[in-house]
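Left out: one protein chain. Kept in place: all the others.
Up next, chain A:
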Amino acid sequence: MSLTQQDVARIAKLARIAVTEQEIDAIGQQLNDIFGLIEKMQAVNTDNVEPMAHPQDVALRLRADAVTEQDRRDAFMALAPQTEAGLFLVPKVIE
């Protein structure tokens, strides 16, 4: 599979990464190399192999349902660029 310039631009947009016109070809080449690697792996016969979600065969550790966190809003807000009335302020986004 080979990515077009448009594919690269779309992937960059989805990932919110600014890619200039000049960079598109080079990035496209890198991504195509990765696809080449994936194609090699997909050629391996995996019949009767259960797909793995994680390389280690261990189960997730769980926690009991209890409130263990305190209110640390002031500390968190001190790190934010802009706040008001206990809210984090961000550029307006309406969908």
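As a convention for this text, contacts are C-beta pairs under 8 Å (C-beta built on N, C-alpha and C of every residue); 3 or more make two chains touch, one makes a residue touch a chain; residues count from 1.
In the analysis below, contacts and distances are computed from a predicted model.
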In UniProt, out of "ABC transporter permease", "Cell division protein FtsW (Lipid II flippase)", "Aspartyl/glutamyl-tRNA(Asn/Gln) amidotransferase subunit B" or "PadR family transcriptional regulator", the chain dropped from the view is recorded as "Aspartyl/glutamyl-tRNA(Asn/Gln) amidotransferase subunit B"
If the missing chain were put back, which residues of chain A would it touch? 14, 16, 51, 53-54, 56, 58-69, 71-73, 76-77, 82, 84-95
